[in-house]
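Some notes on the structure that comes next.
The complex appears here without one of its protein chains, the remainder shown in place.
Chain naming follows the written order as A and B, and within any one chain the residues start at number 1.
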């Protein structure tokens, strides 16, 4: 399948290039005419979308390649039928019009006509279903993976946890670069190639290995997709689902959340970095060391300055999207600046809100229990001592830890 | 009024201008507006809902009164009788599909979601959850997240079985009433109609007691996880239909007492009877699927 698929695909590409270019050129003409200077300087993003891309992403896995081939296959059959059917129709429109003096003739309706155009399409459809079946079965086979990674969708970021295989135990969150979020709000984003696709911590995997991704979610349904891998899998709260890919080349590959998950749905990208085996081993070592260093002693007493400093970056990555850098909130989002809960000397309420979220008609806030005790303590301390909130209060990680029980 | 006469009754009676449809919709505006608000804790929602419901019921009363007058006035010919038969059948079919949605929920929960939640893969998320139906045990196994307090289920004995007997009997009494009307025995019809209504009423009382018992003694509530959800949704939706069916029968009985219907023209009666039998059959499904299995 693979071999023939590939050659036929190339054939298809060749045959189609002319038509594709023509369509592209025509649309591009219009596009250039209406487009504005803001994104004139954008380039293709390797592993992500290309400028005015007309087809699927260049495949980086066998499955994606097969999908590519299937798509051309379908397109060719459908276009042929289209041309034949409408060839007949337009012939009739030209030749059988009253204005050229054509008189209407009732046609005989022999049964074989109706049978024929029932049976022939049926056969065509069966012909389409066969290759699709093969690909589908391959696509669903998640057994014998080399590496198992859990991807957790959260409003609005991805959490990754390496469950099995080299790197077991590594876990981190992957969030959109807050600068991009700010650019988006400004209405005039700079022409960066990875606009809305840049994350702080990409998922790192080795090339040529079968990676099984287990998806689930914390709050609502999300979907984990990477077009170049031909992978999209809904992440459903409370349930696990899985999918797999085996990247055939190294590089960066991008995707985005593909299930409506609330207001920041457009802002939870996916970035997979495919590296060589050696690089991967190196990355795992570094990551493990960093994690050990970061594993904060929960009993440590932190100072205000330390926590505020750490909290600032936690805030920017997680909170600013809704509550704004100014802490003023927006629309239904409550302000933190001057909030009674934030400034209260009793930390209990705030810790509860952070850990469990709020789910009421009047206010909505996701739960943040996936952050560590230190991160939560830091961000609360930050909020208590920023903008006009000058409480001087410190929330210690162990308070959070105690509240988790 | 655009009726061309064909002998005594018009060929097809088409009523003239009527304010009922508009008025009924007007009432329902306040119903949905109020319900949506009340449910979110605003006080005026309740008043709006109450106002809308009362308004709507008054309009319905007038509407049906008009229809009954037309019917008794001989305006409804055989054609209209057939129309009513078709429409009642398809209305009942739509109700079947409505119940279908809830039965599907029960089936899905039992054969898909609960087993999946307790499966090996899912132990990644809910390590302690065991897929047992009904998931009643205390602690982590009662619901995946342990949010459900332990509860007991309502067994098929005795209340549901009594209710089954009540409904089946009521189907019987209704059929006797039907035969009686066909024989022209109005007194007997009325007597058996009252008996049917009464049986329906007792059914509702028993179900009310069953709910009370579930909430107080068994700790089985709407919030008892998926079991409580499907249990109360199915039985409650059915109970509501029993209530509506009972009202229909009541109206028919009162009309019988006023001398409406004849031996061979009594579709109002039959429509209500169809509905009652439908409610009956749904109950049998409930009895088996909800209480026994």
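Convention: a contact is a pair of C-beta atoms (placed from the backbone, for glycine too) under 8 Å apart; a residue touches a chain by one contact, two chains touch by 3 or more.
Quick note on the criterion: contacts and distances are computed from a predicted model.
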Omitted chain (choose from "5'-Nucleotidase C-terminal domain-containing protein", "Elongation factor P--(R)-beta-lysine ligase", "Cytochrome c oxidase subunit 1" or "Molybdopterin synthase catalytic subunit") - UniProt protein name: "Cytochrome c oxidase subunit 1"
Hidden-chain contact residue, picked from the options B:75, B:117 or B:180: B:117
Given B:160, B:200 or B:228, the one touching the chain that is not displayed: B:228
Of B:32, B:57 or B:281, the one touching the omitted chain in the full complex: B:32
Missing-partner contacts on subunit B, residue numbers: 2-4, 6, 11-12, 14-22, 24-26, 28-29, 31-33, 35-37, 39-40, 63, 79, 82-83, 86-87, 90-91, 93-95, 97-98, 100-102, 104-105, 108-109, 112-114, 116-117, 135, 143-145, 147-148, 221-223, 225-230, 232-233
Touching residues on subunit A - with respect to the absent chain: 27-28, 30-32, 34-36, 38-39, 42, 44-45, 48-57, 63, 66-67, 70-71, 74-75, 78, 81-82, 85-86, 88-89, 92-93, 96-99, 102-107, 109, 113-114, 117-118, 121-122, 125, 128-129, 132-133, 135-137, 139-140, 183-189, 191-197, 215, 219-221, 223, 225, 227, 230-234, 236-239, 241-243, 255-267, 330-332, 359, 361-362, 364
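We take it that only the chains that are shown with their structure count from here on.
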Gap in Å, rounded to a whole number, between the CA centres of subunit B and subunit A: 45
Subunit B partner contacts - residues on subunit A that touch it in the complex: 150, 163, 214, 216, 238-240, 242, 361
Touching residues (chain side subunit B, partner subunit A) in the complex: 40-41, 116-117, 121-122, 124-126, 144
